[in-house]
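Have a look at the structure that comes next, please.
Just one protein chain is left out here, and the rest sit where they should.
After this line comes chain A, so read on.
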């Protein structure tokens, strides 16, 4: 980038309070034309508030913003777009019941006659086709938007912003609902926009993306911009440390020592046609068994079969606490097995219900230690308070607030918590930290280690090898439905390269 004297956009001294609580303190940063600025921070660090101020959705209490050196004072979202600042929200603004062209042009339809409010449909289609071409999205302007894949919707939203000739685009968590190929395509489009001199402000929890793509990184913590540095001068640990506010080495708790080995669950030659092939392993009380493997390696499927969520009609045996066991979800709950699903929103949580109701769900099924009939409301609330306290769930009201009002990290703690009410013996965790920020991750890690320390057997499935290595006693690697190797913790760590090699090797062999 040529170092021009005037940055494309700069803000300084931005303060903002909501009903007396200050959430932004003197925030400021600058971005040059064509620059990729990564903005990271934990939930509640002020990223969204800052971006909403730049996008004209909120107004700052004080502070100054400049666009190409001129004062920039937006009072509504349209002001931002007119000034040349586009905003791609995390929740896309796509109307599924309307056509691509309607979504593209809504709010700025070309008119057939200047004086009359009638749409020129031909001009609308032409302008849409033109805009779609700029981002390389190959769909018909007349296609209904419900038929578009998430990645296509994202590109449509980008095309809409790009067609209004922006000078800077803010992306808020653009990859959360995209598949890998869709992400790659998004990154290509962004690189192309950069080449056209458009400044990119990119907010994401996916640190690896931000590190790889950005020129500079701004880290927000508790409403302060604590770091603004060229990406090449930052290490991953340094970023995380800036986000959390303490050294990263403390992210993972100490792995509790294992005593005498007493298996809680033993699986022998478990086979399910087209899903699992001859999988054997055991987990002892107090042990954390990490399960590594690529997508489609069978890790989640194994967990679902163990908990009776998917059918097992192949061969192989499961024995639980020394007795043969044919799993069904109700049996599993009554035998004090717990399962944390990877799909929190759809399967794990009643989003509109209160935390107390959510926390009581497993207990209420009556399969556990037996619920009171009629339901003992006081007991419920005290159970909920107890679990909330243990997990440090941050919620103002356990009885009345719906679960969806919580941040992702706290939601996940509620899902964890509902199983803890009945003191489980085996806990299967499928991607327990997906989509939550580093601070909440740390607390969930702490809970996992504590539970294991109390003698609980834990099966931990994760895509993040680092997380497995930080928490597990042993790591089982899965590939193509098979157990392709078990690694023991040695000298306080694992040979991650070997695990990675094993997870991918069978794939190569089979191909």
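Note that in this section contacts are C-beta pairs under 8 Å (C-beta built on N, C-alpha and C of every residue); 3 or more make two chains touch, one makes a residue touch a chain; residues count from 1.
As a working rule, contacts and distances are computed from a predicted model.
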Q. Which choice in "Na+/H+ antiporter subunit C", "Ribose transport system permease protein", "Ring-1,2-phenylacetyl-CoA epoxidase subunit PaaC" or "Cytochrome c oxidase subunit 3" gives the name that UniProt lists for the one chain left out?
A. "Ribose transport system permease protein"
Q: May I ask which residue of A:70, A:180, A:254 or A:313 touches the chain that does not appear here?
A: A:180
**Q.** Contact residue for the chain not shown (choose from A:119, A:143, A:258 or A:484)
**A.** A:119
Q. Among the options A:206, A:258 or A:350, which residue touches the chain absent from this view?
A. A:206
Q: Over the whole complex, note the residues of chain A touching the chain we left out.
A: 76-78, 89, 91, 93-98, 102, 106-107, 109, 117-119, 146-147, 150, 175-180, 183, 206, 208, 295, 343, 434-435, 463-464
